[in-house]
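Shown here: the complex without one of its protein chains, the others still in place.
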Amino acid sequence: MTVAEIARLVGGNVQGEDKAEIHGIAGLETAGPDDLAFAEGDRSIASAAESHAGCIVVPEGVELAGKTTVAVARPKLAFVRAADALLPLPAAPAGIHATAIVHPEASVAPDASVGPHVVIGRGARVGAGTRVGAGSFVGENASLGERCVLYPRVTIYPGARIGNRVILHAGVVIGSDGFGYVMGDGQYEKFPQIGQVIIEDDVEIGSNSTVDRGALGATVIGRGTKIDNLVQVAHNVTIGSHCVIAAQTGISGSVQIGNYVIIAGQVGIADHVRVEDQAVLGAQAGIPTGKIIRKGVTVWGTPARPLDEFKRMYAHLSNLPDLARKVKELMQQMGSKKE
Amino acid sequence: MTVAEIARLVGGNVQGEDKAEIHGIAGLETAGPDDLAFAEGDRSIASAAESHAGCIVVPEGVELAGKTTVAVARPKLAFVRAADALLPLPAAPAGIHATAIVHPEASVAPDASVGPHVVIGRGARVGAGTRVGAGSFVGENASLGERCVLYPRVTIYPGARIGNRVILHAGVVIGSDGFGYVMGDGQYEKFPQIGQVIIEDDVEIGSNSTVDRGALGATVIGRGTKIDNLVQVAHNVTIGSHCVIAAQTGISGSVQIGNYVIIAGQVGIADHVRVEDQAVLGAQAGIPTGKIIRKGVTVWGTPARPLDEFKRMYAHLSNLPDLARKVKELMQQMGSKKE
Partner (left out) sequence: MTVAEIARLVGGNVQGEDKAEIHGIAGLETAGPDDLAFAEGDRSIASAAESHAGCIVVPEGVELAGKTTVAVARPKLAFVRAADALLPLPAAPAGIHATAIVHPEASVAPDASVGPHVVIGRGARVGAGTRVGAGSFVGENASLGERCVLYPRVTIYPGARIGNRVILHAGVVIGSDGFGYVMGDGQYEKFPQIGQVIIEDDVEIGSNSTVDRGALGATVIGRGTKIDNLVQVAHNVTIGSHCVIAAQTGISGSVQIGNYVIIAGQVGIADHVRVEDQAVLGAQAGIPTGKIIRKGVTVWGTPARPLDEFKRMYAHLSNLPDLARKVKELMQQMGSKKE
């Protein structure tokens, strides 16, 4: 793409050579004359002056002498969109690999790509433009929408419903049994785990994460929600739209999470918690059973508290040795007064 | 099954139409006239009056006007048992799929089901009625008992011994090397990891969980123990019978866990800990190296303390700002008295 084409795509203004050809993307330090880079924030803009990038996306109002730039309101976002156009996902061969086992009653779109050693069960559906990576498993009656990307070795249990443009990284498991038992006569008996999993459009789930099906109802992950690696989503969890959930977080059964919620890494959410829209859960926070986290509130710690309260408590905690010393002095003074 | 047959199976008393046919199960809210549901607890029983379920399992003494019910001592348990009879696991085709690679010196029961792209090594044994899901790997001399279910992409390292009726979900790894090294001359050298893994009857292990083999001895998971997703069991761990271990818990090397222990999610147990029978470890608890958790005790926090102690300490922690204010006042009063 030429710089002019990039500028048109992102709605920016060119300074410099608008006919220069750009073939790739890179960070400011490593970019070469073929690469697009971006600068956002003072430090980044300062180092942009030293960059060898062929074109730099900059904030409106920024000029870099001797550099070719495209000025926009939100440079990082424009960079993301230009990168998407410059570097589309490498094409996967359409069709079903000779070693894949596709049930005759499964339905695979003609332009879908089904990799080596894939297994697709009876009644399963693979939508247009979807690619199923090597060694993946799509169970009976499961459905994948259009333009999904399943990396190698993904497992979709029977009946799971996956929307459009969903990305599932290697080792992801969707629809395994929830963890529910009833104590019988000295031993646990398995509560039926026959519910659904519904994953809406534009969700991305990281490597080796696991999402259990509902016990009787459904587990739902809402549109546009992004989930990192090694995350656990238990049965009957409902996650809203456009949430971000970082690595190794665990979400217990029947938890309800609203929209635009941000959950940092290694957070633990006990069962039946409700997290309202736009709440933020700090790293390693622990949310006890049944708790409600109100709209827009940021919490931290275990058990989790609003951030201000946590910080205040934590400052007092740090002062504990000092406080203990003061009390000791007071007792001595009091003792000497008594005499 | 008719309502009468269900009642006979669970030892309950029918009110209403005992000849009604029941084909499935559901929650009270979504159940239809073909479905069995259950009600246990006041709230659940109240909403049962509005349910369209064809049959509801209720506690003894509860009557629901105009509904067909089966009354038993423990409705949830009866529901579980009826569900098991109503909805057996879908049959898997007996025999070895054409794409599976089974070593000629492996032994696979005639009615076992070996899925596509499975690999079974020399000397391995697959028992009667056991099903090995697509893409699973059963190493040399490993053995699987009868009626086990391995979902797709399970890995059993060589030599592991799995009992009967064991359920292993997708991505589970059994028998990988423990994490043991000795510092040599500036670099770690691998301590031999050649021991065993023994998984007893009726164990269930969730998706992408990992169980390491013993270094020289064995890692053992006792009969009836249930393990959730993404759990780590290190080398030489011994877990007793009928324990429940929730998602993302990590159990370090040489830990000993008794029977009927309950471990919540994201618990971390350091090496050489001993957890006695019926102990309960709260979510995210951290148990330091070598610690002993006594029989029946509930602990919480990091480092873990008995629950009462933890709560007391935590209440004081919440009062810290108040305490600090009081000490300040005391010091001011003391100061003014001094003058």
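For reference, chains read A and B in written order, and residue numbers begin at 1 within each chain.
Keep this in mind: a residue touches a chain if its C-beta (ideal position, glycine included) is under 8 Å from a C-beta of that chain, and two chains touch if they have at least 3 such contacts.
Bear in mind that the values here come from a model prediction, so they are computed numbers and not experimental data.
**Q** With respect to the chain omitted from the figure, which of A:A26, A:L64 or A:V182 is a touching residue?
**A** In the complete complex, the chain left out is touched by residue A:A26.
**Q** One chain isn't shown here. Among A:L230, A:V255 or A:V273, which residue touches it?
**A** In the full complex, the listed residue that touches the missing chain is A:L230.
**Q** Looking at B:A37, B:V119, B:L150 or B:V299, which makes contact with the chain not pictured?
**A** In the complete complex, the chain left out is touched by residue B:V119.
**Q** Hey, which subunit B residues sit against the chain that's not shown?
**A** Given the touch definition above, subunit B has residues 99, 101, 117, 119, 135, 137, 140, 153, 155, 157, 171, 173, 176-177, 179, 181-184, 186-192, 194, 208, 210, 212, 216-217, 230, 232, 234, 248, 250, 252, 266, 268, 270, 284, 286, 288, 302-303, 312-313, 316-317, 319-320, 323, 326-327, 330, 333-334, 337 touching the missing chain.
**Q** Under the stated touch rule, tell me which residues of subunit A contact the chain that is not displayed.
**A** Given the touch definition above, subunit A has residues 25-27, 30, 74, 76-77, 80-81, 83-84, 87, 90, 97, 99, 115-117, 133-135, 151-153, 167, 169-171, 202, 204, 206-208, 224, 226, 228-230, 242, 244, 246-248, 264-266, 283-284, 301, 314, 317-318, 320-321, 323-324, 327, 330-331, 334, 337 touching the missing chain.
Here is the rule we use: only the chains that are shown with their structure count from here on.
**Q** Just give me the whole-number Å value for how far the CA centre of subunit A lies from that of subunit B.
**A** 26
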